[in-house]
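Below is one structure. I have some questions about it.
The other protein chains are all here in position, but one chain of the complex has been omitted.
Letters A, B and C mark the chains in the order given here, with residues in each chain numbered from 1 onward.
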Amino acid sequence: MAEASAVVLPPPPDIVRCASVELVVTDLAAARRFWVDVLGLVVTSESDDVIHLRTFEEFIHHNLVLREGPVAAAAAISYRVREPADLDRAEAFFAALGCRVERRPDGFAEGFGDTVRVEDPLGFPLELFHDAEHVERLAWAYDRQGTAPLVRLDHVNQVVPHVPSGRTYLEALGFRVTEDIQDADGVTYAAWLRRKPTVHDVALTGGDGPRLHHVAFATRESHHVTALCDRLGALRRSDCIERGPGRHGVSNAFYLYLRDPDGHRVEIYTQDYWTGDPDNPVVTWDVHDNQRRDWWGNPVVPSWYTEASPVLDLSGSVRPLVTRHEAGEMDVTIGADGFSYTRPPGGSGDVDGAEGFKLGTQL
Amino acid sequence: MAEASAVVLPPPPDIVRCASVELVVTDLAAARRFWVDVLGLVVTSESDDVIHLRTFEEFIHHNLVLREGPVAAAAAISYRVREPADLDRAEAFFAALGCRVERRPDGFAEGFGDTVRVEDPLGFPLELFHDAEHVERLAWAYDRQGTAPLVRLDHVNQVVPHVPSGRTYLEALGFRVTEDIQDADGVTYAAWLRRKPTVHDVALTGGDGPRLHHVAFATRESHHVTALCDRLGALRRSDCIERGPGRHGVSNAFYLYLRDPDGHRVEIYTQDYWTGDPDNPVVTWDVHDNQRRDWWGNPVVPSWYTEASPVLDLSGSVRPLVTRHEAGEMDVTIGADGFSYTRPPGGSGDVDGAEGFKLGTQL
Amino acid sequence: MAEASAVVLPPPPDIVRCASVELVVTDLAAARRFWVDVLGLVVTSESDDVIHLRTFEEFIHHNLVLREGPVAAAAAISYRVREPADLDRAEAFFAALGCRVERRPDGFAEGFGDTVRVEDPLGFPLELFHDAEHVERLAWAYDRQGTAPLVRLDHVNQVVPHVPSGRTYLEALGFRVTEDIQDADGVTYAAWLRRKPTVHDVALTGGDGPRLHHVAFATRESHHVTALCDRLGALRRSDCIERGPGRHGVSNAFYLYLRDPDGHRVEIYTQDYWTGDPDNPVVTWDVHDNQRRDWWGNPVVPSWYTEASPVLDLSGSVRPLVTRHEAGEMDVTIGADGFSYTRPPGGSGDVDGAEGFKLGTQL
Partner (left out) sequence: MAEASAVVLPPPPDIVRCASVELVVTDLAAARRFWVDVLGLVVTSESDDVIHLRTFEEFIHHNLVLREGPVAAAAAISYRVREPADLDRAEAFFAALGCRVERRPDGFAEGFGDTVRVEDPLGFPLELFHDAEHVERLAWAYDRQGTAPLVRLDHVNQVVPHVPSGRTYLEALGFRVTEDIQDADGVTYAAWLRRKPTVHDVALTGGDGPRLHHVAFATRESHHVTALCDRLGALRRSDCIERGPGRHGVSNAFYLYLRDPDGHRVEIYTQDYWTGDPDNPVVTWDVHDNQRRDWWGNPVVPSWYTEASPVLDLSGSVRPLVTRHEAGEMDVTIGADGFSYTRPPGGSGDVDGAEGFKLGTQL
């Protein structure tokens, strides 16, 4: 596909940022309790079957749509483009890729105008839009923000069977890789790609796909993340904490993973770094480095590797999964056949202790 | 023993606080790298075979003694008493309990004066002292304190076979229980007891004993604890992180558990609460409450339950262990035979989800 | 008076801690908006003319009483004593000092039992009690605590004309000095005294008295204090911020001073240090040290020095003021006749700059 993109693809739309996600939930009232009452997202509008939510620093209509439906799934991943003409470019770009493309001048979602939706080459339902209704930016509303204010939608993370193919397509769409996880044999287990100058707008995680691994909202400081954990404990909802809190190796961000009542995963994320220079160095992590996923070496729980949300096609049907054939990250890093080290074998690490197979001694 | 203490025991010494711990380490240079270079404790004095360390807010000579020896073990747990006469009371009190008692007017440890050491009824080597050399209190030395300043010795945690017996003895010695963990059958799994008005100077954990489970140092704020994790990652020593960081249910404190090169466990601890009123309410936790040990419901790693440091008698020999016969906390809470809930069965918890057996789904 | 206390005073009551303050406010609804809606104190009970409030970690009935009345003033400063018999000791102690003493077996305040109230030698209305109604300790209620939880009543600060006399009396009552501010001529400008093992339960500030300078509530971490400032800005009530936030030199605590609608001053305070050892070193600060009141050298606003709340006698009348005759701290440290240095003249401070008369260059 790299050759194809070099030779025949029309210019891609200029994507500004990952801007919204639409999730189908099976119990809207339960979802509202989680996303609004517990996490504190701001309701822009709501009706009997759909709720539009935004973060505290957002000024466009929404960053999350919760829509009640029969099967929990991701219905759209939305990117904002720089100008209206980028929607024409999007139509042409995805048509050239042979994708199913739909366009609605009045938008698919309330609050967004002229919109293109596509089934992208990886099988995900992408939405591209420029026009959006402006709403109050509540950045200064400290009286409303609570102890763990979600201030921006930061990124999505998608499960795909073959990461390099996904990367090639996303680079053609204008994304740039900032970090990835590989092994000595050249297998890529995950990659992080960005349009806005942070570590990512989208990450690709190797696995059976297409599935949505998680959507991530940014909070301002790391103590906001731990305050959310305290709050979940007080609400006796700590069982929605799946993994963390912790510090990522990849991205250097502070993180926490939760599961909503339907199992949709949400990351609370803060403090990654500037990647906006054209020659921003790519960071490649060894899949056996036990600090790549958690800088503190804490184990990744198996469900984090194995579970993810189905995605819908443009007709609203669940996309069938394609199996990953390459090695799986969980398999090569945990247990009898896998391994992880704290200090690289033969490396220059600390003198007190060998390679530090912490994970193996714990699980 | 409760009757004994009521009837015949002489008045106990007035203990002010848990003040120091002496650890035998097998490689003093490696221990120094951990406790000084990594954790940042302040060296008051050191020689070829012993190092005296203190915290940043301390004004007496030391809070930790590292002494090189053949077997990693705890050699002394030191309490400061209110006045010199309390040492006479200590001698009489422990003699009445039939304990082995030694007294040295010049002290056992450098920097401490007249001292009583005993093998207490639980088998631990206790040290009681009043006179201590004053050193500079570095509370304001922010230029030296680093990102995770350890500012006080907070408590020790001891493994004993039968918690109620230990509690009775410690109450006779003037301690008061602040919290404990029980089950519906009346088994006590752990208890927290205090002299200073915090949650504890000493905790008793049920298990084969006597062993020292951990020594805990306080830092000021919870972000100092996560900063230490970040630092351990940067030093490629994250494998010394055994459990956490997290928020305790018991004590409400923020915590992290590390292991030193000899396996001695140290807790980094902050933000518990005032317990100094005479009628301070005791908090009893259900052993099946999954938030009792970690308010966020994260699993306790097995090694935290099973491993602890041997202790020495006054002759320097390792004390043999007495087996616990009651149910073990790990056994009743994890896996096939055990269970933990996020919300009490039949309780008034959140509507979205049943009891929340998070632990069972993870391990 | 020092001789008197040494010779004839009966034993003082055993005071556990500063536990509550009663403030007369002129507009109870406005006061409620400030103390409950803005600061987030918990309402234990309220009626048309009085509100009883407590902090999140408190388990006795209240830490603050707001009572509507014609003149804004402090009506009682309450200490909890260790046992009921301490009330008898209190009666005898204050009677021996020639103070007016009243006792009510049913208490003066709702929720507190048998109580002694006195007009103390400094002219303040003290209240001593032991029995108190227990209420829910909301230490773990993170879902209710907001971004700046006030978790304990920490201390009161009183304005008195002659600090050494006040110190002598309070030492007879069992308090111990932890820090003070003096000059080279031996004038004492302020002193901090404690019963509980923190820097203080009560501070004495030199000035026309008796007046209540402020009551201080503790929050857990310093970012809670700045979060409160952010919240006050969002509520457009930043004009209630009088001084700070900052780090104190004295006490090493992080602080913020607010004024309530009647001008009563409240400090938000966190992170001082352990003082419970019998030989805890006293820290004496030079009045000209510009970091004594604010470790960052930021100026103290004049109103902080000059304004304070009147206090009532046991009949409810405002106590007349006695003029301070010694030098005033504001006068000797600010402006044409006063001076402050960042580095002691002739001292060993940093080479880059002289004494650093920051204050003089700013105001």
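Remarks
In this text, a contact is a pair of C-beta atoms (placed from the backbone, for glycine too) under 8 Å apart; a residue touches a chain by one contact, two chains touch by 3 or more.
Worth saying up front: this structure is predicted, and the values here are computed from it rather than measured.
Touch, as defined at the top, links the missing chain to these shown chains in the whole complex: A, B, C. When the omitted chain is restored, the residue from C:Cys229, C:Val250, C:Ala308 or C:Ile334 that touches it is C:Cys229.
Within the complete assembly, C:Asn298 is the residue of C:Thr44, C:Ser78, C:Ser251 or C:Asn298 that touches the hidden chain.
Interface note: of C:Arg247, C:Arg265, C:His288 or C:Arg319, the residue touching the hidden chain in the full complex is C:Arg247. One chain is missing from the display, and on chain A it is touched by residues 16-17, 57, 59-60, 80, 82-83, 134, 137, 139-140, 151-152, 196-197, 220-223, 249, 252, 271, 273-274, 276-281, 295. Residues 140-147, 221, 223, 227, 230-231, 233-235 of chain B touch the missing chain (whole complex, contact as defined above). Not every partner is drawn; the one left out touches chain C at residues 30, 33-34, 222-223, 226, 229-230, 232-233, 235-239, 241, 245-247, 249, 254, 261, 290-291, 295-298, 301-303, 342-343, 349-353, 356-358, 361-363.
Methods note: only the chains that are shown with their structure count from here on.
Between chain A and chain C, the centres computed from C-alpha atoms are 50 Å apart. In whole angstrom, the spacing between the mean C-alpha positions of chain A and chain B is 41. Counting partner chains per residue, chain C has residues 140, 221, 223 touching two or more of them.
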